[in-house]
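The complex appears here without one of its protein chains, the remainder shown in place.
Moving on to subunit A:
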Amino acid sequence: MSPESARPSERRATAGEPLAVSAYGLGVTRGRTQLLSDISFGVPRGTIVGLLGPSGCGKTTLLRCVMGIQGGTTGHVQVLCHSAGAKALRTRVGYVTQAPSVYADLTVLENLQYFSAALGLRGWRRENAVVRVIKEVDLAEYADRPVKRLSGGQYSRVSLAVALLGTPDLLVMDEPTVGLDPLVRRELWSVFRRLAEGGTTLMVSSHVMDEADRCDRLLLMREGQLLASCNRAELLAHTGSGSVEEAFARLVPRKESACGPARRGRGAALGEAGSSPLLGEALPEPLSLSFFPEEPCS
């Protein structure tokens, strides 16, 4: 919030703008299982970042960390120069959960009106926001229909519309395109592209590797660890493969042999950051704690 706290990260970011999201040494432990270990990455502003990996690899957990609603975390996550989940972020970050979390028994319009009230919008601002997002996700003709009567794709677009109400600077989406037909998926991606061109940063998770083609940057995950944080061209060039799916397959054995017997050790990902150009590439260097300013608003 204060200019002092924003400055160090500005100085370090190469593009001159602070990163939208940055994580350093992020780990999540639930009971005895380690869901995420030593994850470090950075997300530049105004880009679409694809978080890719097989189901159950920790994508949702990672996104929940970015939202600041995951328990049992270690390490640091900074979102828009605040620590994740800070109060100041609540109107600036939109979150689309995997299961669309809207009220199925209310109409599209009623859902949007309620959530915009929850965002603190009133009067004409509320009306404007509702009309804008209905157009953005192309649901105008279904506005008065109860959400439970909508198809799966429309249902998840309602959830997306709710996340867009506050014109967020960062949009975090958990598998927004899963199970949709190809045409709807293409439409949705054009919405994402439009948002990114408007300056919104998008984090989109998916277990479908070919969605990587539509992202500016990729975060590849497997078994709670980050395999790569880079753009698509770099990934393909580094692994010498023709598709992201192939690159993913090549990264996995490489990683396991590189780490040897201690591959699940806590320092593995960090130790590798030096050896693999794909990891920590987007991180401002050098990594130091001053990059994560102490936030008064946390």
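Note that a contact is a pair of C-beta atoms (placed from the backbone, for glycine too) under 8 Å apart; a residue touches a chain by one contact, two chains touch by 3 or more; residues count from 1.
The rule we apply is simple: contacts and distances are computed from a predicted model.
Its record in UniProt calls the unshown chain "Transport permease protein", which is the match among "Cytochrome bc1 complex cytochrome c subunit", "RNA polymerase sigma factor", "Sulfurtransferase TusD" or "Transport permease protein".
Here the missing chain is touched by one residue of A:Ile39, A:Cys57 or A:Val162, and it is A:Val162. Residue in contact with the omitted chain (choice from A:Leu119, A:Leu139 or A:Ala161): A:Leu119. Across the entire complex, the residue among A:Tyr24, A:Phe41, A:Tyr95 or A:Trp189 in touch with the chain not shown is A:Tyr95. Interface note: of A:Gly50, A:Gly68 or A:Pro176, the residue touching the hidden chain in the full complex is A:Gly68. By the touch rule set out above, subunit A reaches the unshown chain at residues 67-69, 85, 87, 90-91, 93, 95, 97, 99, 101-106, 110, 114-115, 117-120, 122, 146, 162, 166.
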